[in-house]
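Excluded from the complex is one protein chain; the other protein chains are retained at their positions.
Coming up: chain A.
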Amino acid sequence: MSQTMTTQHRGFRSLKARFTLRWSFWAQTAFITLLALALFGPIANLLIWTIAETWYFPHTLPNQWGLKYWQQVFNPYSDVSGSLMTSIIIALCAVVVCLLVSIPAGYALSKHTMPWRVGFMLLFLIPQAFPNLTVYINIARIFYDWGLNGTLLGVVLVHSVHGLMYSVWISVAAFSSIDPMLSRASRNLGAGPIYTFIHVVLPQAAPGLIAASIFVFLESLDEFTGTFFVGAPEVTTLPLLLYTASMEGNYQISSITALILLIPSIGFMLIINKFMRPEMLSKLGK
C-alpha cells in the first residue's frame, strides 16, 4: 500500500519536473527571442536605412536601394567628415585631460593611507548624481561668462568632467591591483620614487589606463547633451549632426552616422575585453 503510494508520488514528481523543465525551456526561448528583437530590431532597421535611397511609409522595405548617401557622407566636403574630425579631436583631447588628472589622482587614491580617500572618490561621481540637464545648463552658463561657450576647449572640458568619473575609478582600481612589493623591490635596488613610478608602476597600470582611455574616448564620441549646451552651434560633433539630420527627416544620413559611431565602440569593446584583468575589476571602488 505504502509502496504504491510512493511510486505514484514519484510519478507525479517526475511529471512535475518535466513540466517545469518544458516551461522553463519555452520561457528562456521566448526571453532570448524578445531580447534579440529588442537589441537587433532597431539595428536591422538602421542598417536598411543606410542603403535605402527612398523609403515611403506603407512599404515594409525601401522602394529604391543604393549607396548614394554613403558617397554623400564620405565626400570630403560633407558635414559628416568635418564633424567626424571634430568629434575625434575632442575625444582625444578629453582622453589626454582625463589621463593627466586620473594618473596622479588614481595613484594617490590607491594608497589606503591617504586621508579622505572615499570622499575624493565620491567627488568624481557627483556630476553624475544630478540630472544631466541641470548640470550642463549650469556649466553652459558659467562657460558663457568665461567665453568658453562654442569653443572646442569648452566642449573638451565638459567631456572630461563626464569622462573623469570612469577614468578616475578605473585608474584607482588599476593602481590598487598592483602588488606593492613590486615598487619596494625597485626602491630596494636603488631606484627613487619617480624612477620606480615610471619603470614599474606605470607599466603595470597600463592595461587599466588604456581601458580608462577607451571609455573616455567612447563616452566623448557619444556625448550629446553637454555638447549641445556648450558647443552648439559653433562646434558640431557627430551626435549633434545625427540629431540635426534626423530632425530634418534625413534618416539615411543619420543612420550612416550612427553606424560610424558604432564602429569604434565595438572595436574598443573587444580591446577592453582583452586588456581588463578580472582581478582589476574586483578592485573597483576598493
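What we mean here is this: contacts are C-beta pairs under 8 Å (C-beta built on N, C-alpha and C of every residue); 3 or more make two chains touch, one makes a residue touch a chain; residues count from 1.
What we mean here is this: contacts and distances are computed from a predicted model.
According to UniProt, the chain absent from the figure is "Spermidine/putrescine import ATP-binding protein PotA", selected among "Carbon-monoxide dehydrogenase small subunit", "Spermidine/putrescine import ATP-binding protein PotA", "Cytochrome bc1 complex cytochrome b subunit" or "Ferredoxin". Among A:52, A:97 or A:200, only A:200 touches the chain left out of the display. Across A:34, A:142, A:182 or A:262, the residue that sits in touch with the chain not pictured is A:182. Mapped onto chain A, the interface with the missing chain covers residues 179, 181-182, 184-192, 195, 199-200, 203-204.
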